[in-house]
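In this view, the complex is presented without one of its protein chains, the others remaining in place.
Let's look at chain A:
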Amino acid sequence: MDKAAIRAPLTASPAGGGARSRGLQGFLLQSPAIMLLLVWSVVPLLMTLWYSLRNYNLVDPTRQGFAGISNYWYLLTDPDFLTSLENTAILVGGVLAISVGLGTLLAVLYNEEFAGRGIARILVISPFFIMPTVAALLWKNLMLHPIYGVYSAMMRAVGLTPIDWLSRYPLATLVMIVAWEWLPFAVLILLTAIQSLDTEQKEAARMDGAGMVAQFINITLPHLSRAITVVIMIETIFLLTVFAEISVTTAGGPGVASTNLAFLIYSRALLQFDVGGASAGGVVAIVVANIVAAFLLRAVARNLET
């Protein structure tokens, strides 16, 4: 009797059919988002993979056909490719070093009380609001131009010979320009992080006999470590694909001295019209980005754990 009474409502419920129709409903409601993802990321990815395996050059679109791995072979054995990888690494590493290093020091500085701090903070953050193209043009034509640039005028004023930065030191100059754009971001994140540092902790360190340097190393830096990891991760993702600055200032030159991976792909596709080769470069770029991202995410996860 009792058992039957317990089982009765279970058998009565129309479980199977209801669940199936709910599942269909859920799929229908999710489908716009899934479609969007398909159209915007999966389809281009598949097309890139497809083109990377084909002979496809816009100079002669009639010559088509399956290329096998020859696009990849051609790319990987090209000395320009290695140079571009190296340049990418220098660009990312250099900008990270400058923006995080200087950013930490500036964040500490702007956390102190001084007259006009509010205005100074706005000024230090403002480069972030300038478009990359505009920033690059500004640097190229107003600041660094060997004839009418501000720095050239300053150098002439003290009797020095102006330097044609973009042709003499193209990559270093690019690192400087991009660092100028990204320094505000680092300062902004690190400044907000530093503001959450408990003042009593600093006072306790002071009573323990820590001077300014010891406080910075033992209290401030460990407090900032999470924020620094986040800055490194976000900046790396964007710095791997720096393009506008290169295109506007050096166009990857002289030669390939300032060509990074993103610019190499661009030049393959739209300067040499080799869609197949560019697609192979794109696939390599995806692989590189994923390797870097995997390392970064692991580092961040470890840092955020404790």
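Note that contacts are C-beta pairs under 8 Å (C-beta built on N, C-alpha and C of every residue); 3 or more make two chains touch, one makes a residue touch a chain; residues count from 1.
In this section, contacts and distances are computed from a predicted model.
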(request) Name the absent chain as its UniProt record does, using one of the following: "Putative membrane protein", "sn-glycerol-3-phosphate ABC transporter ATP-binding protein UgpC", "Branched-chain amino acid transport system permease protein" or "Spore germination protein". (result) "sn-glycerol-3-phosphate ABC transporter ATP-binding protein UgpC"
(message) Residue by residue, what part of chain A touches the chain that was omitted?
(response) 198, 200-201, 203-210, 214, 218-219, 222-223, 225, 306
